[in-house]
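Report on one structure; see the data block that follows.
With one protein chain withheld, the remaining protein chains of the complex are depicted in position.
Our next item is chain A:
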Amino acid sequence: MFTKDKITTIIFYILLITGVIISLFPFFWMISSSFKTLAEISAYPPSLFPDNIMWNNYVDVFDTLPYGRNLFNSFFVAFMYTFFGVFISATGGYALSKYREAPGRRLFFAVILSTMMIPMQVLAIPLYILMAQIGWINSYPALILPFAAQGFGLFMLKQYIDGIPDDLIEAARIDGCGEFRIFFQIILPVIKPAVAALGTIYFMNNYNLFFWPLIVTNKTIMYTVPVAIAQLQGQQFGIPLHHIMAAATMSTAPLIIIFLYFQKYIISGITMGALKG
């Protein structure tokens, strides 16, 4: 017979699997709908699978939108943002961690930390005006640079660098290694896991960002994917749901692949904050 413990385990499995199904079902619905005709999506009762596989939806999106350009924008911006944001967080975190004698260090750190909780929405209005003044509306720098200096990223990498023994750096100095070489050849390789974690989080966040690109772009060719999809959804008449679903599937698939590949880092990055905080 089953023991009480075994029954508990089985109940747990049933509940957990139900949870996973609820979690993943909307993705199935997105993919299934992306192969339906517009009429079939809005038919009642709904069909689980498409009657005919409409590969055309995936081709037609590129007529409805400059979707190739939108995808490029999203990838390019997210990549540049990640590279740049992580790099300045690493150098800044290193400075704050290992030059403890430097005058002003505490003040800089306190000011940066105190802004960690400020949401992007609070900054959107003045940043928009700034972008308009310097002529950066509809430009890549406006999509990439404004949120690159994040207190959160600097703090995370500083915490990690704190764990590197000073002796390692001192030894390199005695051997005549310059300060910049120490950073690039000793520190950077050691903090690789933290850089990967932060990098994946930055990439995901930026790739999915909606509020800021919505504000700072108004030409379709400069839209990132979320703004492009939102624009289709916002049409007054004849919302092309089949194209929206194809576009959504195409934009989600690469991110899921990246997530599956880097999931170890994402999870460590997210839990790092919780356990130390």
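Following the convention adopted for this analysis, a residue touches a chain if its C-beta (ideal position, glycine included) is under 8 Å from a C-beta of that chain, and two chains touch if they have at least 3 such contacts; residues count from 1.
Just so it is clear, contacts and distances are computed from a predicted model.
J.: What does the UniProt entry say the missing chain is called, choosing from "Na+/H+ antiporter subunit C", "Carbohydrate ABC transporter membrane protein 1 (CUT1 family)", "Phosphate transport system permease protein PstA" or "Oxidoreductase"?
T.: Of the names offered in "Na+/H+ antiporter subunit C", "Carbohydrate ABC transporter membrane protein 1 (CUT1 family)", "Phosphate transport system permease protein PstA" or "Oxidoreductase", the absent chain's UniProt record gives "Carbohydrate ABC transporter membrane protein 1 (CUT1 family)".
J.: For the full complex, which residue in A:V61, A:L143, A:M156 or A:L241 touches the chain that was left out?
T.: A:L241
J.: Of A:W55, A:F108 or A:Y140, which one is in contact with the hidden chain?
T.: Candidates A:W55, A:F108 or A:Y140; residue touching the omitted chain: A:F108.
J.: Specify the residue from the set A:M54, A:L71 or A:L96 that touches the hidden chain.
T.: From the options A:M54, A:L71 or A:L96, the contact with the absent chain belongs to A:L96.
J.: Since one chain isn't shown, list which residues of chain A touch it in the complete complex.
T.: Output for chain A: 5, 8-9, 12-13, 15-16, 19-20, 22-24, 26-27, 29-30, 33, 41-46, 87-89, 91-92, 94-96, 99, 101-103, 105, 108, 111-112, 115, 117-130, 145-149, 151, 154, 179-180, 183, 204, 207-208, 210-211, 215, 225-227, 229-230, 233-234, 241, 244-245, 248, 251-252, 255-256, 259-260, 263, 266-267, 270-271, 273-275, 277.
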